[in-house]
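Just one protein chain is left out here, and the rest sit where they should.
By written order: A and B. Residues from 1 in each chain.
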Amino acid sequence: MLFFQSLISGILTGGVYALAAMGMSLVFGVMNISNFAHGELMMLGMYLAYYLFILFNIDPFIALLIIMPLTFGFGYAVEKTMIGRVIDHPSENQILLTVGFGLIMSNTALLAFTSDPKILTTSYSSSSISLPGDISVSIPMLLSFIITCALTAALYLFLAKTKTGMALRATSQNREAAQLMGIDVSRMSSIAFGTGTLLAASAGAMIAQTYYIDPFAGHTFLLKSFTICVLGGLGSVIGAAVGGIVIGLVEAMSSAYLSTDWKDVVVFVLFLAILLLRPRGLFGRKGEQ
Amino acid sequence: MHLESCIPLNLNRPIFMKNILLAITAAFMLFLALPAQGAGPVRIGFINSITGKEAQIGENLTNGAAMAVDDLKAKRVQVIMVQEDDGGDPKTALAAYEKLVTRDGVIGVVGPYTSASANVVASRADQYQVPLLVPAAAKEEITMKGYKNVFRLNAPADVYSKVLLSTVAPYRPKTIAYVYAATDFGVSTVRTAQVNAAAMGLREVANEKYQQGQPDYRATLAKVKAVRPDLVFLVSYDADAILLMRQAREIGLTPKAFLGAGAGYTTAQFAQQKDISPLVISATQWTDDVNWPGAADFAVRYKARFGKEPTYHAACAYEAVRIMTMSALNARDSRALCAALKAGSWNGIMGPVRFTSYGGFTNQNNHPMLVQQLQGGKYETVYPAQFSRKKLVYPYKR
Partner (left out) sequence: MTRTLAAIALFTAAAAVLPLFLGDNPYVADIIITMLMMASLASAWNIVGGYAGQFSFGHAAYFGAGAYTTSILLTTGNPGIPLCVAAGVAVSCVIALLTGAIVFRLRGHYFALASIAVAEIVRLTALNLDITGGAQGILVTDVSFGALDMNSKNPFYYAMLFLLVFTLCLSAWLRRTRAGFYLLAIREDQDAAASLGINLYLWKNMALLLSAALASVAGSIYAVYIRFIDTSAVLSLRLSIEIILTTIIGGIGTLWGPVLGATLLVSLAEALRSNMIGAFLVNAGAVSEGSAIGKFLNNNLAHAHVLVYGIITVLCILNLPKGILGMFRRKGSA
């Protein structure tokens, strides 16, 4: 019972991790930037979901339809005015820029919304389905997992089938070559950052009702997202999706069979092991490190 | 490749040194400027976590202290409260204390909020001989070192577990499981709970310490459920409490009682979660339904002003600032203030307050903690008997 319970909750939580990490991986692939403000972008999605629910009574899952275009636009604008300007700078400058941007976002939220945690409670926030063997499945987590799968599929199709998607992949493989082929790489960066923001915010919006919302709520997911990205191969979107679920499972299993306080250590050790043994990750391309 | 060209060179040119010296001098000027001082209003300091990870609870203290100052001013008490943010960092708290006592000319300091910060500042208060009144930090150590200038209003960590276990002791539970945040408060409280539980003959069946901010505690809770404890003893902050109880409900964890120590189980927000919060038992420093003078009125005014229920932190900060100011009025210097705090007694929204020495503590207010249970969506005081109006519901049922 403990095993199956941990298995199911690990997979469902992993779905949220996956969605957050996919956005980061996309940004990394196309722009070659480690985005340390990714947690804050999730936080943005959480607050949007919260206020859409409180003010207009829009269910958080339906609200995704509003949140996605909004946050895409936000990400696009941020890339144009800020992140895109350091694309040729050394990586530590890029990291510090995103750190600074994250500080601005979280502390603006602190001023605007105070540090009081907000709890988004819908009619089904605490409800669950009971499976035989005394196992329960959280309904909001299940819903968000299904939507995550749909979004992953949509993103995959977008990257594989559309012209913009192919241009994104080309930019991700080789920026200079893509530019020579006539691809507007700076526009691709903006689109990638916009999409990354959209995915992070969606992850935030979906976890909002089973988590809590405060200006620093995204921090928990930042290092996890990095771990997942490396696990899946930096830049690989599908890798991030699988990596998310793996990390969700590792966490749940180490909580259940090791101890709750050491589970983060287990995750980081796994992270280093992967870096050493298979630095391009599970799905990364050769020579990416 | 010319390696020489890589060397970041020639910093000796006068232009650099001059600019650096200029920048350094300009930076110091700002800090050397002395503030205006003189006779007039009482000056007290207040160190709090306005930013940083403890900012959530810090805000309640900020509000409580601000209300105290306004109430005092309405009574024509001339007081200036210099507020300092420590961001939850002990080193910054110490710097803030040193700034307050040497530069801002305060004669007494209220704060800091966090145990870590309070611990560091308390260890230096005797050096500067400016009294420190700790409003809400729970670590026992703070008032156990015999410091002469350190006073504490709230009850320390051991009282949380003592009152909670005393409340359920008559029902003779057999086993206990601990689930708590990996913070100073979480660890201190559970450590004392283990001592108290052992004295009651309770058997420990699970001990799960968690890192705050995780989205998923289901595996941990499922593990606790598997050992079927009579009591589940929880220490969590604000939102973690809601998360844990939601997931406990999902998993179907039903002990005979949930005992919540720590702020997370005493908030209005928690009470509003009507499908998960009923019958949870929690320990608190303060409630508005106890007949302490002004407590109910404080709650009403606080709610009107800040749009939410006051937490015990707000009440602690309010009363600490009031006590510090009232004592400072007649004292006028730190030494006299220290004596006034030692000798004085007050009776306000935190009930009777006196700083005494007992059981290893020095200048500690022997504050009676309260145990409350959520019944019908309201916190009802169920322990100690002299304050309780309702009877404890035991065992817990969904």
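As a convention for this text, contacts are C-beta pairs under 8 Å (C-beta built on N, C-alpha and C of every residue); 3 or more make two chains touch, one makes a residue touch a chain.
For clarity, every value in this text was computed on a predicted model and none was experimentally measured.
The residue from A:Y17, A:Y47, A:F101 or A:F193 that touches the chain not shown here is A:F101.
Only one of A:S34, A:T122 or A:T164 touches the chain withheld from this view, namely A:S34. Take chain B: the residues that touch the chain left off the picture are 1, 3, 6-8, 11-13, 15-17, 19-20, 23-24, 27-28, 30-33, 35-36, 50-51, 53, 83-85, 87-92, 94-96, 98-99, 102-103, 116, 119-120, 123-124, 127, 139, 141, 145, 182-184, 186-188, 209, 211. On the side of chain A, the interface with the absent chain consists of residues 28, 32, 34, 82, 85-86, 89-93, 95-97, 99-104, 107-108, 110-111, 223, 226-227, 230, 234, 261-262, 264-265, 268-269, 271-272, 275-276, 279, 289, using the contact rule stated above.
As a convention for this text, only the chains that are shown with their structure count from here on.
Chain A and chain B have Cα centroids lying 34 Å from one another.
Remark: chain B residues 51, 53, 55-56, 58-59, 182, 208-211, 213-220, 222-223, 226, 238-240, 242-243, 246-247, 249-252, 269, 272-273, 275-276, 308 touch chain A in the complex. By the touch rule above, chain A contacts chain B in their complex via residues 1-2, 5-6, 9-10, 12-13, 16, 107, 110, 114-117, 119, 121, 125-126, 128, 130, 134, 136, 138, 207, 210-212, 214, 216-217, 219-220, 248, 251-253, 255-256, 259-261, 263-264.
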